[in-house]
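With one protein chain removed, the remaining protein chains of the complex are shown where they sit.
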Amino acid sequence: MKAINNHITKNQYLFIIQSSMIGVGVLSLASEVSKEAHQSGWISVLIGGIYPLTCVLIGASIYKNVSYLDYFQMSKKLYGNILTYIFTLLFTVYFLFTEAFILSGFANLMIFSITQFLSPYVIMIVSIIVAFLTSRKGLTNIGRITELMFYVTFFIFLIPLYFINKGNVTNLLPLIDGIDNILKSLKGALFSYSGIEVCFFIIPFITDTKKIKSSGVIGSLITIALYTMTVLIVVSYIGWRFASKLQYPILYLVGSIELSVIANFETIIIFIWGNKIFQTLSIIHCVLSYCVSNLFKVSYKSSCYFLCLPYLVLASFFISEHKRSSIVDIIMPYFIIYTIIWMILTLLISSIKKRGIKNEGN
Amino acid sequence: MRGIKIALLILIMMGFAGCYGRVPIEGLAVLAGTGNDLEKEANNKFKNTIEFFVFKEEDKIERTVITVNSETAYTAYEKRQIKMKKNPLVGTIRAYVIGEERAKYGIGDLLDTFIRDQERNLNTVMVVCKGKAEDIFMLNPVENSTISEDIKSELQSSINSYFLTREMEIKDVFNMYYQEGRRIMIPYIEADRGKYVDTVKISGIAVFEKDKMIFMIPIEEAKYINLIRNSNSKGYLSLVNENDRTKSTDLFCTSKRKVKVSMENDKLIYDINIDIKAENKMNTAGSEGEPSENNIEMIAKKIEKQTEDRLKETIARVKQKYGVDVFDIEKYAIAKLGRDKEEFIKDSFKNSIINVNVNVKIISTGRLQN
């Protein structure tokens, strides 16, 4: 059998980072942050962007310290076998949940918008088949797809731009109501950036190790810019109070443009965004399978195959959007705190070890 | 092996195909408009009217109206369905017409319905009508095949007169409803019983407090309110010579407003600046023999003066007669002072100082020099 090819270029890394975050978040983000931060929600989205930036920067530094060993070698070297097992298991559970959240969110949205007649399970099964077929051949294919599709999804940027002079600045004023509001809504903003953690697993597969940091930063900046811009435009057009009441403010926004061939932009946005969701699902599925195949010593392909079931089951618990978002609110903080702790700890240990090696060399 | 797998997949998909009980497009009733009324006599029950297309054969389109009584917005749907022969397609609704009594009773449930239902179009119009909405739908359409289309196209073409706003679609209504410091103001229509044809006309503007209509401003009065309220709106301003009406001046104007808010001794001060760009459409008032530049400036000055006076008059009358902000300026105060001051701003509207300043610039005089 042909070996799984996992190598990616740094350009592909950029686009993988960029699309690993665009989940269901982008559609409901404006409503999420408006609830607490009111008209200054975009500021908290911007501040929340520190999280992905730190992740990619620290990730790059960690792997630089261990001279680009792959994740398991790196972790075994720093933590030993048992701790590696525990940490990876936690990451696995985390990715399992993330993927289930995205999948159920996608199903919820499709039922809400353009395929009301389908059962959510059918939607989830179709999406899982797509994600499975995409990720089965390894990271290289995913890298190529994200890089190609980026230009297609670029239209997500362009459609909100249509509204840029239709909004009203008074809806965004006064800029800041209170700092504590912004900090409260930071939680919601952070969730929309989850998925960035895949960078801890894919950095060692990059063939060209020169500009990993800048690629990662650019990738995250694109997403941060997209998020901030959509929140800004949504709030300036419909106001924070209405935005916080809507489930998918962006869909409402694009639904208000009348076109002559298809009734409105909503379908087009869902089309483009659905592509993005398939990519995100495949990326996380790929990393998840990579973790599982190494944890339980099974082949990548079979873990890719057998993982479809558990998260289909998991995702089926989150059908209906309010249920999903309430569970997200409960579970996500723990994972994000865990990621931050792991990230800082690993950075410290890896740099200490590196210094140790240097000193020994002297 | 692989071929078998693919064939199996396709077979399974074929199994899925078309098992959802969805009716193809020709099996749907295309709604054109709905009307909502209140039956005061019948214990405040609602009355729901729909207008929809009937397709008999190719290229032959007719319309029908069905009316039902109901307790809530959707019980009407249920009741109607046992009368109708097809399922309704709500995405095509052109106009929501609300009876005056219904509007005064409150339209919160309707707004909720219109927002919540994903299939509904955001580009339809919503109007309040004099009397019963049902009666409006009983009229015969003149230019289109349905009354609802008539209403929508009428509103769309009205933006060149009386400085009426472009924001008349239901998405704008939602914005007015939810954004702070704003209120719903939508066109008010009535049946126009003409000599030859009966049709609908815009006769004013309905003003809401939250979701309840509080009063109606007649169109003549609304003209100057519109001028203050709407930016980028269009209409005619005239200098009328009462003695000899052939010696008047008409200008086609495009307005642009800017609002500044300041606080002085706990008093809100709104400075409204209205820039008007005008095209001279008719001018027989100017004295002959004078150089054209002077003449034009004179007209501009005159119009400026007259408009400013009328606007001041209007502001004073609004403060006294209505006592609520119909100029859509409170939102600027909120943007300036913060969300928490919303109550204060609303309460102090009557006591606030509203300054208005008009600038008229004539940009074209047509074929003639002045």
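Of note:
The letters A and B name the chains in turn, as written, and every chain counts its residues from 1.
Simple rule for what comes next: contacts are C-beta pairs under 8 Å (C-beta built on N, C-alpha and C of every residue); 3 or more make two chains touch, one makes a residue touch a chain.
In this text, contacts and distances are computed from a predicted model.
Per the UniProt record, the absent chain's protein name among "ATP synthase subunit b", "ABC transporter ATP-binding protein", "Nitrite reductase" or "GerA spore germination protein" is "GerA spore germination protein".
Under the touch definition stated at the start, the shown chains contacted by the missing one in the entire complex are A, B. Only one residue from A:Leu133, A:Leu309 or A:Leu348 touches the chain missing from this view: A:Leu133. Residue in contact with the omitted chain (choice from B:Glu57, B:Glu242 or B:Asp347): B:Glu57. The hidden chain makes contact, of the residues A:Ile179, A:Leu259 or A:Leu309, with A:Leu259. Where subunit B meets the chain that is not shown, the touching residues are 2-3, 6, 10, 13-14, 16-18, 20, 22, 24-26, 28, 30, 53, 55-61, 89-92, 94, 119, 121.
For subunit A, the residues touching the absent chain in the complete assembly are 9, 11-12, 110, 114-115, 117-118, 122-123, 126-127, 129-130, 133-134, 137, 141, 143-145, 147-149, 258-264, 266-267, 270-271, 274-275, 278.
Note that only the chains that are shown with their structure count from here on.
With centres defined as mean CA coordinates, subunit B is found 42 Å away from subunit A. By the touch rule above, subunit A contacts subunit B in their complex via residues 38-39, 112-113, 116-118, 122, 168-174, 177, 237-239, 241-242, 245-246, 252, 255-256, 258, 263-264. In the complex of the two chains, the subunit B residues touching subunit A come out as 16, 20-22, 91, 115, 118, 121-123, 169, 171, 174-175, 177-180, 331-332, 334-340.
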